[in-house]
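The structure appears below as structure tokens.
A single protein chain has been omitted from the complex, and every remaining protein chain is retained in its original position.
Which chain is which? They are A, B, C and D, in the order written, and residues in each are numbered from 1.
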Amino acid sequence: MSKSIEVQDLNVYYSDFLAVEGVSIDIEPRSVTAFIGPSGCGKSTFLRTLNRMHEVISGGHVKGRVLIDGDDLYGPGVDPVLVRRHVGMVFQRPNPFPTMSIRENVLAGAKLNDKRMSKSDADALVEKSLQGANLWNEVKDRLDKPGGGLSGGQQQRLCIARAIAVSPDVLLMDEPCSALDPISTFAIEELIGELKSEYTIVIVTHNMQQASRVSDKTAFFNIAGTGKPGKLIEYNDTATIFTAPTVQATEDYVSGRFG
Amino acid sequence: MSKSIEVQDLNVYYSDFLAVEGVSIDIEPRSVTAFIGPSGCGKSTFLRTLNRMHEVISGGHVKGRVLIDGDDLYGPGVDPVLVRRHVGMVFQRPNPFPTMSIRENVLAGAKLNDKRMSKSDADALVEKSLQGANLWNEVKDRLDKPGGGLSGGQQQRLCIARAIAVSPDVLLMDEPCSALDPISTFAIEELIGELKSEYTIVIVTHNMQQASRVSDKTAFFNIAGTGKPGKLIEYNDTATIFTAPTVQATEDYVSGRFG
Amino acid sequence: SSPSGSGDAAGTSASPTSSDVTATLDPNLTGTITAGGSSAQSNAQAAWTAAYNAQVKGVTVNYDKSQGSGGGVTNFLSGAYDFAGSDAPLNADQTAQSKALCTEGGVNIPIYLDGVAIIFNVPGVTDLKLSGETVAKIFALQITDWSDPAITKDNGTALPAGPITTVARSDGSGTTQNFTNYLAATQSSVWTSPAGKDWPIEGNVSKQKGGSGVVEAVKAGSGTIGYADHSAIGDLNAAAIIQDGTAIPYSAEAVTATFEAAAVDASNGVPGDLSKKFDYSKLTAETYPIPLVSYAVTCTTFKDTKQSELVKSYLGFVTSTTGQAVAAKNAGSAPLPDSVLSAAAETLAAIK
Amino acid sequence: MTDTVSDAATDAATPSTPKASIVGKRRVGDTVFLGLSTTAAVSIMVILAGVAIFLIIRGLPAITANWSEGDLAGYQNRNWSSFWEYVGPLLFGSIWAALIAMVIGTPVAIGIALFISHYAPRRLAGALGYVVDLLAAVPSIVFGLWGIIVMRPLLLPVSQFLNEYLGWIPLFQGPVSTTGSTMFTGGVVLAVMILPIVTSITREIFLQTPRLHEEAALALGATRWEMIRLAVFPYARSGMVSATLLGLGRALGETMAIALIISPSLIYSVLLLTDGYNSQTIAANIALNFPIATDLQRSALIGTGLMLFVVSLAVNMLARYIISATGPGAKGRKRGKRS
């Protein structure tokens, strides 16, 4: 299911404001890529262009190309709704639908396309997705309870289950652990390690250690100052970025963190 | 200005629910104490009992004694409003008053209490507090601009300036950096290092590294399970807690984080 | 009829004749009269107030036309009003209640005379003649088309066919009372409903709020017919009513003639009361058959003599020949006969 | 006041010695302010009790009266056997008119709210919200006059059309009005009057839908409408119910516009397009008959007002029940401005 992502000279704008400038990056299938960088440098903004979620924000638009296995996401006739089914997303704060049960949450996306899913198909999908999100054992006895009743970490895994239930090729995660306690964070990190055998994963994180723990490759973004566009400074194997970065700014940032 | 804090066998309740049980702890003046522990173990709850802010939450009440330089905070006739002028607090999310300018924010403690102050005294206080919070240079040219216009890290430092402007003896900080980017976090950590020469500081953090970087002593809280009360498990020099904890739970927690 | 008022009509220059009832007005009076009630009188009251204030500048008259007759009487009985305008005299209960307020009781003085006009809007028709029976049948929903033979017979020519929509009042009103009084008294075989303030006919009737609502709906609809105070119909056409074989259109003279011919005393027993009711059997070929009379209801003895002076002065003007002329000119009403005016002057003179 | 959050401050001395620095005397400002706001809150009960007592005292004589004699015999040309028989069709009419207004108005109001919150361009949305608020401020008398001169003629052909093609539905039976003073016109005007209330409340709630949930839905590959169904409606459900009921309250109590527009009868009727078969509403009946009424008749009218009061009480209790019963949407609604 996993796909490669190729970004060619992408500029992202909010109305007239150039938020991210000239990003070109190749992401391999079945890998975990971490985006790091100071606040406001455009990590989230760029991440969202990978499934056209930036269009949800008024004025958000891009120049450039994003190819998923060679198909341009911004080509003519491309339907953003379909793009998002191929490229799933998990957000900073866990956001299960509060009125729905755990089961309904998992099925929320899948049901959109296939209204008349048989009960057994649905059951199978729920189990498979929750298994995939490492949550099955914890919730299998209370699938009909509201998703809001779970702990933060469980909620985040529920969101991951919901995202993988529509069988995307790519999974984008925007600081998925920043609202979680260390134990839940650890569970999610483990999960990411397992998911990468099936999905191409891109994760934004502020936590340098997390980046070094979970990712294969790391991209460092930076910003020259407020009002300036964010840029991709360096992109390389995670180990290289953290031990032998080629750009001074990367080194400053990576080491400054531990200064 | 700094004072010692002595807590004797404190229980904290939310209505009937015992949230924190049997905490006894001695905190020295002019030191930084970090509280660590998993989510929900009662760090925030306990922290708030040190300036009676838990009373703001409906049903919140305590059993036990908290002595600040020997004066019982919960003694008869004690006015919680006065307690809070002696024990200041900084919160997780920066919360400058949105209707006030930067200057007014710093003076809020005095202004809201109808203290009459000459313009020159006020100016001096603003400068001193902002200096103390390491923010003066960044904002001295726009003191009349709204506080909401600052970046997150600046806002948090503004809140610290606001807190120290009422010249408290103790400064409580509840995860002051968890909403901030690393650079701002670093600035705040530096600031804490400077402030401890004048104030007794207690800081709650989820970030073990932060605890080890900024604190002199560390208190580890834990919880046996949901619905159980949180307890103080171990309290010792930070170095000891992180390298040679005496309790197994502490070791698990501290090392699990880096597992 | 003989004049019983004395002095000249100070300030009014309408040439007085010997039979005129005149009122002496003290231009130095000051104070406020609070009154209200019947909306039928409202235009006349506005005109009277203006004419009265031209001579007596210091008196403020507040006449609240939004209250309606019932509201006027209720407020009068509670003491809120110095006098009420009412399309019906006090009933027995109210008279009894008024004794608590006014010692001898409240008196009803006719001050305003008008007719109920039958208004219609039929495309191409400007003149319409209807017999009392046809009117009753139309409003009782027994005749439902303009081409009905009865209508043709009344007019001598056929009207364009089309359904009739009758328009009536949705609120209780003195106009409805006067109209149904007439129908119930003269057409009892057709009109079997009671006379009253509320329109009694159920069915395909369009009911509108206020005379203005009726006028608007008749004007806006097509094939509509309704009833309203003549003074309020604006530029709508009104039917002539066939009485004793003659079609009588509304005119002030015809209505005054009706009052002279058919109004009979119906005193409530309080000294000086001038309540009237109509004896429709006395209608002639010169009388417009659907009159509408409205009263001022006031006290025989006021608690506050200052108020009594103000009210006597104002109502004195209202019931003077000049006052009636002012109302006729500006509100389209018919002047009351001199006989009633002089009786009113006597009643007013007795008020303390 | 029991059960209030307040800082317990007790007596003692001035903060001169360090020992006493945290000991304070009773704070007058706090006490006074708490007292004032409690008084204000309690005054609500006093006012409402006043209104209720007034209604009961004034209404009771007619409710207990013998309706076969005196001023109430044959009141409004019907021989009522009791107050209850009299108030029946009026209650029915009030609820019927309000229901029609709700049926026409609520979907439109929710549509507008959605348009403003989720379809209109952001910059336009603010202006549109203002425009709708303006509609809320148009006085009801103006709507009444407007209903008469604009809506009545405008809806005549629509009535004709409905009767001709849908006349087999009992609601649309004839004879079709020629003046336009129908329940249909009244319902439409009432619907216009409740639109702004329902719209402004639902719009606010729609806008407060956490962005998190909206984005969650979109990221799952939902179309905009599916996103609204997944994230917005569940979140706003209880708010929509309470907005609707608020609108219902306004529709029940509306007086002048109805009094001016509808040609009423004191009957039970569901016909929408006729002149002669429109059930009268309580508020309009009071407005129409109060001026002419005698004391006891006024008492009867106020008695009907009391019934209306009871109905709005019941409606509100129902609303509370529905809101508390519709689950997480009700409790889980955290109010926070989205940026």
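Everything below uses one rule, namely that a residue touches a chain if its C-beta (ideal position, glycine included) is under 8 Å from a C-beta of that chain, and two chains touch if they have at least 3 such contacts.
Here is the rule we go by: contacts and distances are computed from a predicted model.
Trainee: According to its UniProt entry, is the unseen chain "Phosphate transport system permease protein PstA", "Phosphoribosylformylglycinamidine synthase subunit PurS", "2-oxoisovalerate dehydrogenase E1 component beta subunit" or "Phosphonates import ATP-binding protein PhnC"?
Mentor: "Phosphate transport system permease protein PstA"
Trainee: Among B:R30, B:H61 or B:R93, which residue is in touch with the absent chain?
Mentor: B:R93
Trainee: Sort through D:L128, D:L212 or D:L296 and give me the one touching the missing partner chain.
Mentor: That would be D:L128, which touches the missing chain.
Trainee: Among the options C:L25, C:A47 or C:L183, which residue touches the chain absent from this view?
Mentor: C:A47
Trainee: Considering the whole complex, not just the chains shown, which residues of chain C touch the missing one?
Mentor: 11-14, 32, 34, 36, 39, 42-43, 46-47, 49-51, 53-54, 60, 62, 64-67, 75, 78-80, 209-213, 215, 231-232, 234-235, 322, 325-326, 329-332
Trainee: Spell out, residue by residue, where the missing chain touches chain D.
Mentor: The list for chain D reads 1-7, 27, 29-30, 32-34, 36-45, 47-48, 50-51, 54-55, 58, 107-112, 114-116, 119-120, 128, 130-143, 145-146, 149-150, 154-155, 157-158, 161, 192, 195, 199, 204, 223-226, 228, 246, 249-250, 252-256, 282-283, 286-287, 290, 302, 305, 308-309, 312-313, 315-317, 319-320, 335-337.
Trainee: Could you pull out which residues of chain A are in touch with the chain that's been left out?
Mentor: Chain A touches the missing chain through residues 52, 55, 61-63, 65, 67-79, 81-83, 86, 112-113.
Methods note: only the chains that are shown with their structure count from here on.
Trainee: In angstrom, rounded to a whole number, how far apart do the mean CA points of chain B and chain C lie?
Mentor: 84
Trainee: List the centre-to-centre spacing of chain B and chain D in whole Å, with centres computed as mean CA coordinates.
Mentor: The computed centroid separation for chain B versus chain D comes out at 48 Å.
Trainee: In whole angstrom, how far does the Cα centroid of chain C sit from the Cα centroid of chain D?
Mentor: 41
Trainee: Could you please specify the touching residues of chain A with respect to chain D in the complex?
Mentor: 51, 53, 56, 58, 81-85, 88-89, 91, 93, 95-100, 108-109, 112-113, 146, 148, 159, 162-163, 166
Trainee: Note which residues of chain D are touching chain B in the complex, please.
Mentor: 5, 7-12, 15, 18-19, 21-25, 27
Trainee: Please give the residue numbers of chain D that touch chain C in the complex, ascending.
Mentor: So the residues of chain D in touch with chain C come to 70-71, 74-77, 148, 152-153, 175, 177-181, 259-260, 263-265, 267, 274-276, 288-295, 297-298.
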